[in-house]
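With one protein chain removed, the remaining protein chains of the complex are shown where they sit.
In order of appearance the chains are A, B and C, and numbering begins at 1 in each one.
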Amino acid sequence: MIKNEIKLLKKPRLKKPVLIEGLPGFGLVGRLAAEHLVKQLKAVKFAEFYSPGFPPQVKILPDGTVSMHKAEFYYSKQKKKDLIILLGDDQAATIEWQYSVCGDIIEFARKNNTSMIITLGGYGVRGIPKKPRVFGAATDKSLIKTFSKHGALFGKVGGDIIGAAGLLIGIGALRGIPGVCLMGETHGSYVDPKAASSVLKVLTSYLGLKISFKELDEKAKEIEKMIKRIEEVQKTQQATIPKPPSHEPLTYIR
Amino acid sequence: MIKNEIKLLKKPRLKKPVLIEGLPGFGLVGRLAAEHLVKQLKAVKFAEFYSPGFPPQVKILPDGTVSMHKAEFYYSKQKKKDLIILLGDDQAATIEWQYSVCGDIIEFARKNNTSMIITLGGYGVRGIPKKPRVFGAATDKSLIKTFSKHGALFGKVGGDIIGAAGLLIGIGALRGIPGVCLMGETHGSYVDPKAASSVLKVLTSYLGLKISFKELDEKAKEIEKMIKRIEEVQKTQQATIPKPPSHEPLTYIR
Amino acid sequence: MIKNEIKLLKKPRLKKPVLIEGLPGFGLVGRLAAEHLVKQLKAVKFAEFYSPGFPPQVKILPDGTVSMHKAEFYYSKQKKKDLIILLGDDQAATIEWQYSVCGDIIEFARKNNTSMIITLGGYGVRGIPKKPRVFGAATDKSLIKTFSKHGALFGKVGGDIIGAAGLLIGIGALRGIPGVCLMGETHGSYVDPKAASSVLKVLTSYLGLKISFKELDEKAKEIEKMIKRIEEVQKTQQATIPKPPSHEPLTYIR
Partner (left out) sequence: MIKNEIKLLKKPRLKKPVLIEGLPGFGLVGRLAAEHLVKQLKAVKFAEFYSPGFPPQVKILPDGTVSMHKAEFYYSKQKKKDLIILLGDDQAATIEWQYSVCGDIIEFARKNNTSMIITLGGYGVRGIPKKPRVFGAATDKSLIKTFSKHGALFGKVGGDIIGAAGLLIGIGALRGIPGVCLMGETHGSYVDPKAASSVLKVLTSYLGLKISFKELDEKAKEIEKMIKRIEEVQKTQQATIPKPPSHEPLTYIR
């Protein structure tokens, strides 16, 4: 196995689908958001993506079966544009496999007539945002206009969008598919369902979807409690809120 | 030499063979078990596997000749299903060569009509188990049922099966060959013939084979003595039993 | 995306062009020099170079759009030989991608009838040179003669020219295109517009071009002020001028 492989489970006919990416990254924001969307829309898995760039190992599932590290494509039929949602266990492990994996995802998207790419991620900031803002970056100015209307902030942050969230819209644009990356403000040291909610609100506003955020809200409350407990322990230890690891800059995005 | 190469020494006609993997890993459990089986069954080497993912060096043998790092395929004719046993010096050194090597092993297995894959390994635990349990993980629920009858425990452990023991059943399943991984509980800091025995007992029970475990038992006793000596030295030094290196989690499996 | 890709924006007809390389390296000397030349000559971008060896990420530009990491080819029509100027965000991240990227750049240069390659870089020295000398190294003795007349010093320094500045003239020579590397003396701990000016003076003298150095001179003054401020702070702290990091030899060249 020396190439990426796509295992097609179904062959849905999709209307100009929008590809939504949710691979693991900073604060797990994109992955949480995309996973929530899959559940809410009861999206249907139609393809699996395997890669020699993913960890060379299998996961043991609770029932004793195993699962290779992979990414999965789900689809959801919608009135205007259908959706393809990409969930994954990992980002590719090396630079060249990042390109290879993202390139082949875009190729698959093209074959399915994908009209736009929306990648989801976290944007690392100091402190834990009360109400995480959503920063955007796009391949086209017209997308900036459109997504600004739905609450994303453009031109406010700099730096690089690292990994699939960046590379997919980069390669997408090279192949003629416009794209936007939505990044929820996140502390980055914790899994962040709140930032995922923020990102999803912009996304569903744009897509004209109404979904429940209950589950994400509950997860967010659990995380908040956990953080509070940690803070209290630390106060008694005269310590401060844990900062993100010093070797990862605060503007780090995945 | 930029690809894996298989050097065929013999062309046995094999009946729906079961591929048994024994590459080096945690506690050398899988390798010891498979090597013991080769000896007991007087299995015959019929192919050698070379890879640019193996260490770029040759071993000096005691007689002054050299041997490239490689894996070897043995076969043993049996009443129902024949066996292919894979022994090896190494796992591939990089992520992508792990996929390449395992992919080509599965390809070779397919060409030989392999009907099932059984990988052998160690499952790291704290402390030195008196009677190592054998944990299993499988690609199919029917295999879980079957191997449970022979003493393997499913659904008791989580985490990932790292390296060939995991990837071979993962890629095997992708190619339509069902597989199971049998993991003997092991401390992981020592070569563990006892865990290898435990694994082999499950395996030979499933295969309906009767073999002697004498040699493994003797090796196990030697290792036990060695560990006791170490413990005594450490007691006098007010130290405790050496723990596995802290950067390797206890649930680490190869 | 598993190969380098060149996106052609225009198809200029170029007369025996000279390829001038300005990728990032020691003191950013080559990049600064080539960038300045592009501005002064109002050179026109005609191709973009993408590579799986560049960082797997996109840059967020101030206007909220994104840009993949890439290199860019500019051309400038001249009386005798036209110019191709190569600017880039990065050098390739691994050894083999360095060869791949440089090999494909040379291939592109050949298709455009490139008659000579001039690479620009910094040559690390102890201390901050008042008037940076320009050291040269060439694939042909006739080029040594020619560039000596324009102020480059040959045979004065040893060591290796690391990265694209070296490899491009190396591979170029293999493909039959002669080349020279011009290296401005630089401390290497700072971006060095002064060294860039020195290099550009040799280059423009050879090319018979008259350009303004005002912008580079101003940048150089800013950097000088910055260094002075740092020195003063350090003096008050009883410290000395920062030396280049000890793991990078002083003769390090990129």
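Going forward, contacts are C-beta pairs under 8 Å (C-beta built on N, C-alpha and C of every residue); 3 or more make two chains touch, one makes a residue touch a chain.
This structure is a prediction, so every number in the text was calculated from the model and none was measured.
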item: Chains on display which the left-out chain touches in the complete complex; value: B, C
item: Hidden-chain contact residue, picked from the options C:Asp160, C:Glu218 or C:Glu232; value: C:Asp160
item: Given B:Gly53, B:Gly124, B:Gly163 or B:Gly188, the one touching the chain that is not displayed; value: B:Gly53
item: Residue numbers in chain B that touch the chain omitted from display; value: 1-2, 5, 7, 50, 52-60, 62-68, 93-94, 97
item: In chain C, positions touching the absent partner; value: 95-96, 98-100, 102-103, 106, 136-141, 144, 154-155, 157-163, 166-167, 169-171, 173-174, 181
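By definition in this document, only the chains that are shown with their structure count from here on.
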item: Pairwise touch network: line, ring, star, complete, or other; value: line
item: Cα superposition angle of chain A on its copy chain B, in degrees to the nearest 5; value: 90
item: Geometric centre distance via CA averages, chain B-chain A, whole Å; value: 37
item: Chain B and chain C: spacing of chain centres that average the CA atoms, whole Å; value: 53
item: Touching two or more other chains - residues of chain B; value: none
